[in-house]
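Missing here is one protein chain; the remaining ones are kept as they sit in the complex.
Note that the chains are named A and B in the order they appear, and that numbering of residues resets to 1 at the start of each chain.
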Amino acid sequence: MKRRDFLKGCLISGAAASLGVPSKSLAVGSFEGYPDAMGILVDTTRCVGCRSCEAACNKEQKLPEPDVPFDDLSVFEEKRRTTEKAYTVVNRYEAGDGKDPQFRKMQCNHCNEPGCLTSCFVNAYTKTREGAVIYDSKICVGCRTCMVACPFNIPAYSYSSAFNPVVKKCIFCYHTRLKYGKPPACVEICPREVLTFGLRSDLIKIAHERIRETPDRYIDHLYGEKELGGTSWMYLAAVPPEKIGLDETVGNEPIISNVKEFLGMVPMVLTIWPALFTGFHLLATRNKDHGADHHTHSEQEDGKK
Amino acid sequence: MNKLIASGATVVDSPQKSSGRNWTIMEKLFLGLSFQQYIAQAIRNPFNWVFGIIFAIGIPIIIGRFIFGLSWVTHSSYDYPWGLFLGFGLFGMVPLSSSGFQLGTACEVFGRHDLEPIERLGLLNGLLGYFFAVIFLLCDLGQPWRLPYPMVLAYGPAAVLFLVAWHVATYLSVQIAEVSVSFFEWIGLPIGIRAIRKITLGMTVSGIILSTLHQGALGALFTYAPGKVHPLWYSSSFQWIHFFVSSIPGGLCMVIVVSTIASKTMSWRFDERFKDSLDRITISLAKGASMGLATYLVIKLISIAHDNKWGYFLTGYGHWYLVEIMIGVIIPMALLAYSIHHKKVAIIRFGALLVVLGIFLNRLNTAYITFNWKLPYREIPHWREVAICITVYSIYIVVYRFILYRLPIFYQWKAAEELAPAYVAETETRHQRRAPEELALAYAAKAENDQ
Partner (left out) sequence: MQTKRFWLAGMMATVLLATVPGTGRGITIPDTVTLHSQSKLYEPFVFPHAKHILIVKECSNCHHHTTGTLVQDPNCIRCHRNSSETAVVSCKGCHLPDAFTATAIKEKNKKIYHRDMPSLKAAMHQSCIDCHNKMKQGPVGCQDCHVYTKEGAAFYNSGEFAPKKKPAKGSHGGH
């Protein structure tokens, strides 16, 4: 949280039209995650689409009853996304080239520097020391900028609630498990250890080790290691990421990097504009009484009517 | 109204009736007409019937939205979290409301007194635009009653929206103060006018700051979604500049459009000063708008070149982009250039309308039509969502009209002491008619002398 507090401090001071501008722009986009943050390595080559993770998530997070049973595999006919009723979904992707279809679990990737968090104007999101991106529904206003900002289209919103609609997304089972050092429910139920739980730094090593040991099984890319400044959930795959619905065009910069050019400009405007325009005013009205006087002047003019 | 005035009815434009007695508030509200006259003219107006039908359908839907929730009026899309309320309502309304700070700046900071007759319209247009943008926001927010949270409870100062919230809130207060001068005149509170006069320059300068920032900030909001906004409408470096610069012609043209509509529908409310200066002011505003448009076009092209996005022009989205640029920028630029040169005010007004539509199209494209261009489906709004948008815009128009009918926006409030010698006022008015122009000329001459 330190960094966020730092940003906060900088912007507050910026809003007060004072110092702190250069340091803020330096800080933006340089956060690489907490050292002891946990993560999940998703080895999509192991996934057979049993949907147990979906069931476990549903029970753990006390989500509403699903539309179809969790062992109904007809859901793979279409591509699904996370919803207010499902924090995680598994999709099937045709890999082509005579390869078997690939399955990929989809949930919040718990970015190191999350777009949702940086876009939230009430600071409802928190990146915990353990690596989870959690959400405080009590202060959420419901602007849904986080949903716009999420490059993975993860947060859902309980639109159907008239009086307490909130954002619904995977929270890494933070309150019930991660906080106590336990893996999330989906990891625990996964029969084939598609999901490996561990320190993010270790998982990166393990992933590259797997690629090195069985190069035929994987393409040489760990999605999420660098993407968007790094995510806590990372993906190994037999096919290029875009074949399993992972956007490769997101780049390695966190979302906030795109915004920093504007944020960097804010304190400048706040400090320079008043002087600049007051100066313009003095110039434009220099040949007569300036300031408040000119109003009385124009009033007199008007008054002649 | 015209008929009534022709038949001898007087409309309120001063604190006192011709008989020397002060107007009561009720009389002021009824424009100085009798209750029967007022109702009769309202019923005669066909627009009121249209609005009546819209409200009969739309207002229950708005109430329903707050009872049954957003899922009742929208498709509850997770992929398009911002629907028409923001894409069409808020993002369309705010740039068209930049007139407040522009005319404020021109008149108060740069001393362009030739624009003064329309300054109040600019300010009011700004205020109402922002106010109804907030109304749209309230319709869209999941928990609108928590809107004050970013001000009082929880701060997310690294978020662009945080800046927008603060700036819009502050700027709305500033604009209320600016417009309240007219209100104080109308209601008869000279002390209020004096108080506002004292802080006008400060408010105007803060208006510039706040406007620059949050017009830009609305654009910067989209830099959170680099993968979702279509590359032609997206630019990490230029997004906020695009939104800010396009709001300049947007606001000016909106003032032209509103004054045009007013001159067609409520010219009885214009005083001589406004009537006489409107064409001249329209041309001045159009000059400003064409400068803005030219800048906007250049920056648009630079941003395309900067990220080398020319290839997208070959796609369907590229063609759509060109349509937007043609309607909103290039055609109006040509029209404005031609008509400014030949002083053809009618064409200017048409060009201004195109600019306004172009702004709407641009914001709608950015936030809605081309948003999520990588997704395989396009979102079609729910009919209730459309109905709410139309209703809110109708309320906007009705409130706009209500204020224009009453407050001294198009006319100058006659102070009590000037009224007493009626003949003086009359002769003075004739004499005064060209005064603003003369004033401008005088300033120009002075400026030259000084150099």
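Definition applied: contacts are C-beta pairs under 8 Å (C-beta built on N, C-alpha and C of every residue); 3 or more make two chains touch, one makes a residue touch a chain.
As the structure is a prediction and not an experimental result, all values here were calculated from the model.
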Check your understanding: Who touches the missing chain here, A:92, A:127, A:177 or A:243?
Key -> A:177
Exercise for review: Tell me which residue among B:51, B:78, B:296 or B:312 touches the hidden chain in the full complex.
Suggested key: B:78
Review point. Footprint of the hidden chain on subunit A, which residues?
Key: 46, 48, 50, 52, 55-56, 58-60, 65-72, 78-81, 83, 100, 156, 159, 176-177, 180-183, 185, 187-193, 196-199, 202, 206, 209-210, 213-214
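Following the convention adopted for this analysis, only the chains that are shown with their structure count from here on.
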Study note, to complete from the structure: The distance between the C-alpha centres of subunit A and subunit B, rounded to whole Å, is 35
**Study point:** Complex contacts: residues of subunit A adjacent to subunit B
**Key:** 4, 7-8, 11-12, 15, 81-83, 115, 118-124, 139-145, 147-149, 151, 153, 155-157, 159-166, 247, 249-251, 255-259, 261-263, 265-266, 269-270, 273-274, 277-278, 280-281, 284-287, 291-292, 294-296, 298-299, 301-305
Check your understanding: For subunit B, which residues are in contact with subunit A within the complex?
Key -> 66-72, 74, 76, 78-79, 81-82, 105, 108-111, 113, 116, 140-144, 146-147, 149-150, 153-166, 197-198, 200-201, 204-206, 208-209, 212-213, 216-217, 219-228, 236-237, 239-240, 273, 374, 412, 414-415, 418, 425, 428-429, 431-432, 435, 439, 443, 446-447, 450
